[in-house]
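All protein chains but one are shown at their positions in the complex.
We just call them A and B in the order they show up, numbering each chain from 1.
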Amino acid sequence: MGPLPELLAIDGVTVVVVAWLGLGLAGLAALHDTRVVGRVLFPLSALASLALAGFALMGLPGAPQVAVLAIGLPDLPFHLRLDALSAFFLALLGLASAGISVFAGGYFRQGEGTPPGLLCLHYHLFLAGMAMVMLADDAYAFMVTWEVMALASFFLVTTNHRIAEIRRAGFLYLLVAHVGAIAILLCFGVLQAGTGDYTFANMRAQSLSPFWASCAFGLALLGFGAKAGILPLHVWLPEAHPAAPSPVSALMSGVMLKTAVYGLVRVSFDLLGTPAWWWGVVALVVGLATAFFGVVFAAAQVDMKRLLAYSSIENVGLIVVGLGLAMVFAAYRMDALAALALAASLYHCLNHALFKSLLFLGTGCVLHATQERSLGRLGGLLRFMPWVGWTALAGVMAAAGLPPSNGFVSEWLLLQGFLFTGGLPNPYLRMLVPVFAAGVVLVAALAAYVMVKFYGVIFLGRPREEKLAHAHDAGGLERLGLAWLTAGCVLLGLFPVAVIEVIDPITFSLVGRGLAQSGHIGDWLLLAPVSAERASYSPLTFLVVTALIVVATIVLVRRFYHGRVRRAAPWDCGFPAQTARMQDTAEGFGQPIRQIFEPFYRMRRELPSPFDAAPRYRVEIEDPAWSAIYLRIAAATEAVSRAVGRLQRGRISIYLLYSFVTLVALLFLTQA
Amino acid sequence: MNLEGALGQLLALAVALLGAPLLSGWVSQCRAWLQNRRAPPLAMPFRTLHKLFWKESVVAHGASPMFRIAPYVVFACMALACMIVPMLSTNLPLAPAADAIALVGLFGVARLFISLAAMDIGTAFGSLGARREMLVGFLAEPAFLMVLFTASLISSSTSLATTVSALAHREFAILPSLAFAGLAFTMVSLAENARVPVDNPATHLELTMIHEALILEYSGRHLALMEWAASLKLFAYSCAGLAIFFPWGIAEARDHAALLWALPALVAKLAVGGFVLALIETILAKMRVFRVPEFLAAAFLLGVLALLVHLLLGA
Partner (left out) sequence: MSPFTTQVIHLFAAVLLLIAFAMLAQRRIVALINLFALQGLALVGSTATVAWATGQRHLYWSAGITFALKVVLLPWLLHRLIRRLNVKWDVETLINIPTMMLVGIVLVVFAFNLALPISEFSQSIARGALGIALACVLMSFLMMITRSKAVPQVIGFLAMENGLFFAATSATYGMPMVVELGIALDVLVGMIILGVFMFQIREQFDSLDIHHLEKLKED
């Protein structure tokens, strides 16, 4: 093939972005027409997403492609570049948003606050913004599209803007997003090293002193960390995710957090060149703390979307841990292991995009069917909503990191990376890094606890409210979206070697080594990243053998014995008067975790006394970051503004005096 | 996969399926002797299984398919675990499909399904059991992984077969890291297999039980499968422990003479292991449920220390 298909990929991506913008504007034309927006525009958008994924995967293995768009300021056009890293994240965007958009077509109805057409515009601006962030090749284009993304998602979060709480969540989100954006802007300022040229190509060419490089890394960690939800900048996440409509939560949690990961990888591995080893340690510590915090708080949540939001914090933490490990290895030029850790991290990005979207969409269906977000009023929905229930099971297994799902593969790769640190030259690191593996394992095991709580309380047991018996299952388009994401989770879990071959060009370009290129990735069936003697895993064999044993057992038991079943009342140790209220509530299920990790929580408990006629048990859990950091900052800000407010006197002559003093001071300074 | 490998694999499965109830029977026999009771016959678990398989299965109203599929999944997971752990020979064609981490994942899958099934009926005891099972699991799982990681670091492989043959081949040496790991492993397997001091397999006192609460609603063939799976789990744990800490007698690849000796060696090691388990169960008392996290946290810490001691002393 000639040069033509090489050009196609980046052009194709640009065309998809334009198509999204067009769909958004079309939504504006059909402002109040739910049918057109839902049945036509969103499915078309899903097709565009698929095309995007296709173009990105096509462009991934090839050489980087560049383009210059004529929009932007005079003499400051948008530079675009599609290399392996951006192609991978674009593919992630395409694959996840295809499912989410189809689902959204069936999900959005009249009366969500914002008219459906306007929602459609915001949604597509958001998609286009994310795609352009990944394509941007200069700081200007990056910041503009980053802001488009942030603003569009702000409007999406505040779709139900008539509710005060949601407006508050949206404001918090906007605030943190802009604090982050400032840090990113400063980071780019450091990266261009005084040359005044803000293209990424120039930044790549600069070699910064260790001090400035570390400054840039710190700013990037702060800025992108604010978007990704890294401790302690995570506070917006558990507020914004429950506030947004479910497809938007899915998109934000599944994809938008990954744009931040993309930015972090771009800056620390690509623009800054080789990372310093202690950046890796910082990332490891921060990532592990974030992951641990996220999962411990997820265990205590009673709102299903908040629970998932905290679980997203946990997953971002794990991704950052992987990046940190890759940085440590890359700094010591242990390229094969750096490639392993980086691949694990990127793999987890993809997995999290799919399973978290799936789970958020599932909660959306539950929310529409029952009008309930609180776990304490749900239960038994697997019977009434089998589609949602069984697809959510796939997501739950992935989120719990259990084989043969996709979540397990990335955790497996990450742990492999931790286990082969014997060659690190720094003795402290050689001994401490495997201890981090213990932390990662603990987080993974807690995630399983959280997911059993999530699934068991929503979908299993008996309905805790009467009305749940009338819950309706997902509609056609919604089912299609759920099925797409489920298929993605399953396939990514079963064919890890194919996925790693896709990731390979990225690790090759960033740390100089691919996993498959070293020749021992294993064949399509067997994943063996280092060598088959050291470690191997074959999810397909795993699944097939398990399924074979299940089928054989069923057949043999029926053949030799019988298959009779009798229905009766539950046994429950012969306890006669059982009600659905006697099941574990979400609080009850999380209680052991609350007790074990008590020092981490800020809890307010109301315990009923034995003589209460109507006993009530209430526990409120507050994020410790609020009182430890945010409220103090708020208090300090208020104090400063009060001090500054004294300047305001209300008399014109005093204001003139200020101007006069300033003028004189400036004149004096210029003279000196 | 060659024919010999496939036969070896099937042999391992057969040994596990038949040996697991016998091991459970042996442990309860030892327990009875130690407690001055008359012991049930060794094949008692088989009779119980046979009886349960003949009985009809009573399923609660409103049970979802999750409830009925779970016993089969749990049973399959445990059977697969027995096929991965090298007990007679390290020449297992299935072994590359799942290494030590995947083995822990496999137990995790079984735990997920058994807990979800317990929550499915919506009884108070079911969800109590599920909660406690996950409580045990979230600490036992990392502790078990730390044990396996220590063995993996010593043999620089997470593949169980490679680890076991590497451990069997090194010259005799006292490794403090393995001693710690062994202690941690003992604690974890007591907890994971619902044994005293964490849980009592013979209890029917509702408020103290963990494993029994999980399978409270099961009857007939479903209960039989769950019980069989539980004994398979004990068998898999015992074999894994014996293979890592006492790896002698396990046949290497294509060593037919050794394979003949492997079975008696395994039986002898399991008999001793079962007696030790019965002894532990007899001399210890069951602890309060809220002491369990401390017990398991100690196991986790021991595992981490084992890892650390290995890294520090290189032994």
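Quick notes on this structure:
We take it that contacts are C-beta pairs under 8 Å (C-beta built on N, C-alpha and C of every residue); 3 or more make two chains touch, one makes a residue touch a chain.
Not measured: the values here are computed from a predicted model.
For the chain that is not shown, the touched chains among those present are A, B, taking the whole complex. Within the set B:34, B:280 or B:301, the residue that contacts the chain not displayed is B:301. Among B:173, B:257 or B:285, the one in contact with the hidden chain is B:173. The chain omitted from view is touched by exactly one of B:205, B:284 or B:312, namely B:312. For the options A:15, A:143 or A:432, the residue in contact with the chain missing from this view is A:432. Of the residues in chain A, those that touch the hidden partner chain are 427-428, 431-432, 435, 599.
Annotation for chain B: contacts to the undisplayed chain at residues 173-177, 179-180, 297-298, 301-302, 304-305, 308-309, 312-315.
The working rule: only the chains that are shown with their structure count from here on.
For the pair chain A and chain B, the distance between C-alpha centroids works out to 36 Å.
Per the touch definition, chain A reaches chain B in the complex via residues 379-380, 382-383, 396-397, 400-403, 408, 412, 415-416, 419-420, 422, 430-431, 434-435, 437-438, 441-442, 444-446, 448-449, 451-453, 455-457, 460-462, 526, 528, 532-538, 541-542, 545-547, 549-550, 553-554, 557, 560-562, 564-573, 575, 578, 580, 582-584, 588-589, 591-593, 595-596.
Taken together, the chain B residues at the contact with chain A in this complex read 53-54, 56-62, 64, 66, 68-69, 72-73, 75-77, 79-80, 83, 94, 96-99, 101-102, 105-106, 108-109, 111-112, 115-116, 119-128, 130-132, 134-135, 137-139, 141-142, 145-146, 149, 152-153, 156-159, 162, 206, 216-217, 219-221, 225, 290, 293, 300, 303-304, 307-308, 311-312.
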